[in-house]
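The other protein chains are all here in position, but one chain of the complex has been omitted.
As written, the chains take the letters A, B and C, and residue 1 is the first residue of each chain.
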Amino acid sequence: MRVVVQAEPFDYAAEVDRFAADRSDIGALVCFAGVVRDTDNTLSMMEIEHYPGMTEKALSKIAKEAKDRWSLGDVLVIHRFGKLTPGEKIMMVATAAPHRAAAFAAADFLMDYLKSRAPFWKKEHSRESADWVAAKQSDETALSRWS
Amino acid sequence: MRVVVQAEPFDYAAEVDRFAADRSDIGALVCFAGVVRDTDNTLSMMEIEHYPGMTEKALSKIAKEAKDRWSLGDVLVIHRFGKLTPGEKIMMVATAAPHRAAAFAAADFLMDYLKSRAPFWKKEHSRESADWVAAKQSDETALSRWS
Amino acid sequence: MDILYFAWVRERIGLPKEQIQTQAATVADLINELRAREERYVAAFSDLSALRVALDQELADFDAPLDGVREVAFFPPMTGG
Partner (left out) sequence: MDILYFAWVRERIGLPKEQIQTQAATVADLINELRAREERYVAAFSDLSALRVALDQELADFDAPLDGVREVAFFPPMTGG
């Protein structure tokens, strides 16, 4: 299990390549990456604030819970903070399990918890303004699937 | 959309790295990889037979259906055939969408269809025997989630 | 008409492909014709619930008509992924 919180970009390809590599008790690998989206071509920068100390604790707790709940072979969570540009990867999670159902469910669970329970806040900067991204009710609702 | 069926190993890291790269209208990337599993340390080789011609058609149909159903930004399916050793990647799917729910659902759907509707058959070779892998009722049941 | 066999169906019948002349109206009729030929076909087609069929590379049912079909394939349930 590995949890990383950093300002620097991470090497997505290298991470997925290394994740659970050479393990032959694993049949299914799922990875999710979140990307800075700019559908309307108006975003100049995405700023991510976090709560140092609590972030690492919250992510480790979420990762451990997923690992225990689905008996995962491995879990990886990487999340950036600071200033990101459109198209850059914000974060990734990866899960490894003997079968696909567990790997998918665990990755889905990790994302739901990470979205609403890890102390990150996004601010979108355009040429004209800078706005904090509002939490979505659908993200809160998604969490109820797991209780 | 890209569908690849080949005997050769594929470069997983390069594929995920290239997939939907530099697209800023995409917020979520999901990829799944299936790995030759050998939990009990008895497998010497996994042989995958397929139906040339039908395989490509079936995979393209599945990929297109997923793309339409979830308005995906992109879809990738790669599946190997021939002889594989434990720990090797058998196949991968990748999905790109504006939001995570669509990317996860589409990858899950692709895997369910690919498992039971694409003409591949696995044979496990151990030192003592060689056995065709039996289809699981749970895989057939999983399909009913999408109709 | 080309008949293709895959996985253990191919192994039981002992060949991957053969060409046959048939007047069979449906897949089920064709299977009965094949069963009547030799023991190895009986062995391959003993349990239809364990078999799948594709007509011209599309999955089909056993009661599907063979009219105009050029390629029939028999195989066990798929196990890809």
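Methods note: contacts are C-beta pairs under 8 Å (C-beta built on N, C-alpha and C of every residue); 3 or more make two chains touch, one makes a residue touch a chain.
In this text, all values refer to a predicted model and were calculated from it rather than measured experimentally.
Visitor: Since one chain is left out of the picture, which of the remaining chains does it touch in the full complex?
Guide: Result for the missing chain's touching partners among shown chains: A.
Visitor: In the complete complex, which positions of chain A touch the hidden chain?
Guide: 34, 48-51, 53-54, 57-58, 79, 90-91, 111, 114-123, 132-135, 140
Convention: only the chains that are shown with their structure count from here on.
Visitor: From the Cα centroids, identify the chain that ends up most central relative to all protein Cα atoms.
Guide: Centre-most chain by C-alpha means: B.
Visitor: Compute the distance, rounded to whole Å, between the mean C-alpha positions of chain B and chain C.
Guide: 26
Visitor: What positions in chain A touch 2 or more of the other chains?
Guide: 100
Visitor: Quick check on chain C: which residues sit in contact with 2+ other chains?
Guide: Where chain C meets two or more other chains at a single residue, that happens at 81.
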